[in-house]
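A single protein chain has been removed from this complex, and every other one stays in its place.
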Amino acid sequence: MPLHVVIVGAGPAGMAAAIEARRRGSKVTLLDEMARSGGQIFRQSAIDSELRVGLPSELKRKADLLSGFNAISDQIDYRANHTAYALFEGPELHVSDDNCSEVLKPDVVIIATGVCERAVPFPGWTLPGVVNVGGAQTLLKSQGVKIGERVVIAGSGALPIAVAAQLSKAGVHVVAVAMLYPMRSLLVHPYALWAGRRVVLEGFSYLNVLRQHDILMLSRYVPLRADGSDHVESVQIAQHDGTGRPVPGTEKRVGCDILALNYGFTVNSELAAMAGVDMTYRPEQGGWIPITDQFCRTSCSGVLVAGDSGGLRGAWVAQAEGRIAGAVASRYYDERAVSNLSQEMSQSFKERSRHQSFQKAMQQFLQLPTGVWGWADEETVVCRCECVTQKQIQTAIDNGHTSLNAIKRNTRAGMGWCGGRMCMQNVAAQVSVGKPSEDLQPMTPRPVARPISLQAIRNQTIP
Amino acid sequence: MTQTADILIIGAGPYGLSCAWWTALREPKAKIVVVDEGDFACGGIGRNASSMRMQWGLELNIKLCKESIAFFEEAGKRLDYPRGIDLRQQGYLLLAHDESTFAQFKANHELHKKNDVPSKLLTPEECGKLVPVLNTEGLVGGSFCHKDGNASPFLWLDALLQAARRLNVEVRMNTRVDRLITQGDRFLVVTREQQDISAAKILLCTDWAAPQLLQTVGIDLPITGMPKQGLVTEAWPEIVAPVVISFKHDFAVSQVLRGNILAVVAQDRPDGDDTRSTPDYLSFASRQILDCLPGLAAIKVLRTWGGVISKTPDMQAILGETELENLYIAVSAYKGFMTSPAVGRIMSEALFDSGAHPEAAPFGTERFKTGNLIPEPLTV
Partner (left out) sequence: MNAPDRRIRKKTGDSFLFEFEGRSITAWPGETVAAALIASGHYNLRTAEDQSNRGLFCGIGMCWECRCVVDGNPNTRACMTEVKPGMIVRRQHGVG
């Protein structure tokens, strides 16, 4: 009997898992929240199939994966615009579209839900026109719309560089790119050079694009504040002292109509947590990370995690790991067949570990130095949904509420639409300043993983 | 090291902290310590429908709730909590879908008149006018009282906590009491964190979990826990003005000041302390809610919760001294938030009165021996 494998998320990991599981004869259901497959990194245009944003090498990777996926997409149950909103032991997965929901009881669930972007609060970061860099990229890739005319980018890691290059090529004036760490030092890191040749080449070609467009590249710079009335008009940036604290006297004001930010990522791990998977807190990898073995298996029977939702690892790892997860899922209940896979798929295992070493080297550039937590002033909103300020959270901490659950109940931080995705890592940082944070518990994971209407829940089919 | 307290209150929920505040007001010189095994609002207070009503079918409950609602109205001032507790008095609408329930409403209404509770009996049409999203099909009638409403349990608890601390009450979270030991005329209270406390009097406010500690001193009271789940929706412009209770659908639906709708829909579950979410809860709850309030269909659920409520044989509170001298108890029987202001006052008096406190007496533990139970005619 072929196993029924449900995959959540149609990014690189999910698509690769679907291809592999299908190839091995499994019955595959693939769910994705978006209208088109590809995930955040390989996003396809909603409007213009000819729209090409990205470097040739990246576009080729995307084209290869998409064509592999298209070859099997009619052999699987692929559901776009579907949200997985709860996962229970079993596994039992609850999914919905806008109007209906369904309970799926497959043999195996592969969670490949990726990450969302993280920003650090500072005065003015809630102004319209202050966005995540990925949001600017999505608007360009998927909609063919420039986010603004004069864009300042601030962040850490590789994504801000890539997006700066993509926006420039599309004709947006990127006024300045203010990076927490010097980018070049990352790219010439010997370990990175060896392990991630292809990624490094991509990185260098992005830097070349920025040079060709004569864009102001500022290393060791941080945002101080964004100003504007109903829309950002300028941003003040400054050099930092190596720990993220701005150095007085180095302030610069830059006019812009968009400020795009990225200070790392938050993994979408709430389904795994809800099912009771053992987790660990690793801020530089994206927050609360499901613990997996080399076969992507978790502590919860029938639940696998692949790609970035298992901790930030990048699209190359995601693709290799998706293949592994798809194969493991297809043989999940045959221990011997699973252990043979490390031989049988040695190529994928090698590729994963090679890129994982690169990502490990990368992670030091996503580790936020403690000084960034001083950017917000007392009045800065930390929880955007519920308008909870830094001062309110600090007062709660000072009153002895030091668990995230207690802070949530005391301040409402994390009670809004985003489910704490945008603020909880920042609240966690505020709580654990000067304290080890590995043991910091997340908010109690409960349904629902995404807002879902009462009518969609009521209109439920149970197989 | 052993700490000494005149009064140790175990449990920092609304009962525990209200009792602490009232007691500190009354006995400023007493050393009062409150301990809780968890963190802020980790018990039932963090998992309720946030509602309060004086429309009961039993005079005892009416009195407790009337006094409490009057206190909630002044909570910001009384507890020096300027932000207020988000009190929203848009009334409480009880729905009857059968004649016998409505007959009980009528009987209650007579009792309300006697006790100055401004309730009204409503026709199905009047119910529909009050709550336009309501399905009035099959409705026999309703009972409404405009003084009822809701408030934020979190703000209420925070107000109590801060006010109690200002009166020098020591509140220690994350301190779990494992055992009570009698030592002469005092108690030795053994905590898991090995910070033992010697106390002259103990007030047990751990609600459904009370038997765990009672049995360490050989006391057996009929208190059990029952799992309860609820859901919270996104904030929405006002759509359900009063809190709505449907006995047919076994739920309370309450839109709070912030705009979120809280729904506690009862689902059959065995007694116990299992706080996990059940896979079928959401679909069950959404069917019950939308059958009665179809106009809420488009509103999105943001999260769910699971907690435990306390049960007693007559589903009434237990208040007073136990058979062990100086060991007191206050168990809510699922009305902890809405009765906490009055219960705090009563217990603060009972702790120091010689003999039975007249208001606590009917809620005393004796009733389980004598059989003088005091059941409320209508509960969800």
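Each chain carries a letter (A and B) given by its place in the written order, and its residues are counted from 1.
Note that a residue touches a chain if its C-beta (ideal position, glycine included) is under 8 Å from a C-beta of that chain, and two chains touch if they have at least 3 such contacts.
Predicted model, so just to flag it, every value in this text is computed and none were measured.
Within the complete assembly, A:H231 is the residue of A:H231, A:R253 or A:K350 that touches the hidden chain.
Within the set B:A70, B:A298 or B:L373, the residue that contacts the chain not displayed is B:A298. One of A:K146, A:K252 or A:R282 touches the chain omitted from the figure, and that residue is A:K146. Of the options A:S73, A:T138 or A:N410, the residue whose C-beta touches the omitted chain is A:T138.
Residues 234-237, 258-259, 298, 300 of chain B touch the missing chain (whole complex, contact as defined above). Interface with the hidden chain, as seen from chain A, comprises residues 33-34, 40, 46-48, 51, 116-117, 126-132, 134-140, 143-149, 170-171, 230-231, 381, 384-387, 416-418, 421-422, 451.
We adopt the following convention: only the chains that are shown with their structure count from here on.
Note for the complex: chain B touches chain A at residues 39-42, 46, 154, 158, 161-162, 171, 173, 232-234, 258, 277, 279, 282-283, 286-287, 289-290, 296-306.
If you check the complex, the residues on chain A that touch chain B are 86, 88, 90, 92, 94, 101, 103, 274, 399-403, 405-406, 409-410, 412, 415-417, 419, 444, 446-448, 451-455, 457-458, 460.
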